[in-house]
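Note sheet for the following structure.
A protein chain is absent from this complex, but the other protein chains hold their places.
Moving on, here comes subunit A:
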Amino acid sequence: MKPKKIVVVGNGMVGYKFCEKLIAKDTGKSFELVVFGEEPRVAYDRVHLSEYFGQKTIEELTMAPLSWYAENNIRIHLSDPVMDIDRDTKTVRSHHGIVESYDYLVLATGSAPFVPPIPGVEKDGVFVYRTIEDLDMMKDHAKKSKRGAVIGGGLLGLEAAKALLDLGIRDTHVIEFAPKLMPRQIDDLGSRILEHKLNELGIQIHLQKNTQDIQGDERIESMLFADGSILEVDMLVISAGIKPRDEVAKMSGLAVGSRGGIVVNDKMETSDPSIFAIGECALVHHMIYGLVAPGYEMADVVVSNLLGGEKEFKPFDMSTKLKLIGVDVASYGDPFITSPNCKTIVYEDTQKGIYKRMNISLDGKELLGGILIGEAEQYNMLLQTVKNKTILPPNPEDLMLGSRGGSEEAGAGVMSLPDDALICSCEAVTKGNICHEVTANGISTLDGIKKCTKAGTGCGGCVPMVKDLINGTLKEQGVYVRNIVCEHFDYTRQELFDLVKINGHKTYNEVLDSLGKGDGCEVCKPAVASILASLWNEMILKKGQDTIQDSNDRYLANIQKGGTYSVVPRIPGGEITPEKLIAIGTVAQKYNLYTKITGGQRIDMFGAHVGDLPDIWEELIEAGFESGHAYGKSLRTVKSCVGSTWCRFGLHDSVSFAIEIEERYRGLRSPHKLKGGVSGCIRECAEAQSKDFGIIATEKGWNLYICGNGGSKPQHAILLASDISSEDCIRYLDRFLMFYIKTAEPLTRTATWLNKLDGGIAYLKSVIVSDSLSIGSLLEKEMQFMVDTYACEWKEVVNNPELRKRFTHFVNVPQQKDPTIQFEGMREQKRAMEWVK
């Protein structure tokens, strides 16, 4: 049967979503799609438009690339709005004169900003806030502007104010006609807290102000208000509401509302049954829905009905949660209902800027709605409580304030929701949908759930809840979660380590062929590479093994922004001669490298082209340096204080001991990086207790601490043994490090490893100090093998022409450097160009 033709007028978020849903559900290919869009680009995420100034590129905001339309056989005409609908012949005519016939017509023309008839709105410097083009124009104008204003204190107006801040306009004003901000979402008290918060962020709020005139010659200079006051501004954004784009519909004789909007019924049908209207142009239940989630639902209604289903658009919940300029604002259910129709609980903290309100039914059993400002973590649970008419607990305020002092976890509540609770309202995904994917299809990651259900891909507000549901469901299944390496190996790292050792495998392909399946991936390749290196200590770039290394190991340097590398020679214990300092300076000067002292007492040289790395290292090795393994999951540095040789407090020579230890474990590949420190006295200048292993001098010997960590979750190292000799210290270190290497999961630091270890530090002490497993001498022997077989990787590369050849950007023009690499100047040195965010 010949497919029926649907013409979609408008390629905004809702128009796109209609196409996406139709393609996904129309498996029998009974429809073909033609799309007309007014804007020059394909549909993008207008909800997150202000991020275009901050973190996101047009590509990231794009809903689907142009190629997606081609792949799905959708013909799309951009920059070409539909001008005319001929309902008799069932054809549309575009601005460029394209005439297209249709079986069904879907109007998704969206809305335009409502511009009040204020004299002077046409002046230079006055903008609306809707499209990327609007933003680009604002961007240009903002460069020469110091003070900006926004007309409109609603949701969009405050978004526009944020955009002005992002554009560097520090002096930003919001003008609102009503006596409060966000009149559709929050109450007077809430507005006052929000005002206060925004003031702190540099946004001045003017309420009950009626703009009468926009003054200036060609360009806006000031605004005159009805009360006679004047505000001088360089730019103005008008965000006073939206008006539905119903012109084409109106001209073709379709019914439209008296205040705009294409009239549709519950099935989104217009007065012509072969024409539908969805999104912000549609007038349904006598109202325009100015949010994206109901628009998506409308698209779904049309798709379902076209495919023979029966679906109606129900009055849509207008609950919203958003982050406005860093302030959480949410309203849910019915936020405005008041006494005597309900009981209200209000919490206000003017110091922290928090306001919360919940409206409860007169019998105290049901939550009807409420408002959250300044802190909205509980939004999802509160919304679910309203929607599912859950019976409230005896102290309902706990729901809004979080449990205080009790042991009950807030996240546990998610699992108690009914299966049909709507978790993601943008994509209409229920709790049941998500849990089903976890139990039936084994999806256990957020990315996985996003892919198969699309939950969390709209506004993103439900993401924390989706995560809780995944974990909660996994726990409920009672499955002992065995942390297998990845889809290619059904073993934990520890099991794999033992198997590789027993079987004597020396290459990745041998390991994969005998123990795994498939072709490997970026998770198991470096994990196996690390195991092979920890077992056999062979050169990691040996033929065939280079491509299983993570990028840094593959090029024996750290990849940095822009694709250049940084070079860190080993400076054991942080001790260096003047001659070697000069050598580093000479090399850095010659290859134009940025230099910086690292946190581990050595010198990092940044901005090296991949092709220069072997030459740089040839010179460094000539000057007596060796690899510092800053690129590897391996020993980095052993930091030291000055010690007893110079320091008047020092008890022992911490520098010599640090050098001895750093040279003992240099090049040792491990599940994650390793850092050490040696301090000459209890003042602890080497900060050894924040390292994977730390040694502190005592009157009688050394105290050995293990499993400390700096980084994002700082953790103090724990005392393993006190007042021990240097020999015992090294023996315990051998055992500790080897035991960690053999048993930790990939990319797990010693601190995390210990936290997860059954029996904790007491067990670890018994293994290392009391040798309760009788593996002490084996661990020492294995470590001694690593020490004896150490060789500097860079020395091997420098002396091996085959390996040197691999260090080039273009294989077909090896002498040419990557022309896209660019630097900028900064404080007499250079830095990498900022990358696209």
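We adopt the following convention: a residue touches a chain if its C-beta (ideal position, glycine included) is under 8 Å from a C-beta of that chain, and two chains touch if they have at least 3 such contacts; residues count from 1.
One rule holds in what follows: contacts and distances are computed from a predicted model.
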Listed names "Nitrogen fixation protein FixI", "Zinc ABC transporter ATP-binding protein", "Na+/H+ antiporter" or "Assimilatory nitrite reductase (NAD(P)H) small subunit", with the criterion being the UniProt name of the chain not displayed: "Assimilatory nitrite reductase (NAD(P)H) small subunit"
Per the touch definition above, residue among A:171, A:550, A:618 or A:684 touching the missing chain: A:550
Candidate in contact with the missing chain, chosen from A:71, A:188 or A:420: A:71
Hidden-chain contact residue, picked from the options A:451, A:716, A:756 or A:781: A:451
Residue in contact with the excluded chain [from A:464, A:562 or A:710]: A:562
Subunit A residues that touch the omitted chain in the full complex: 59-60, 62-68, 70-71, 73, 447, 450-451, 487-488, 509, 518-522, 524-526, 544, 546-548, 550-552, 554-555, 559, 561-563, 806, 809-813, 816, 818, 820-821, 835-837
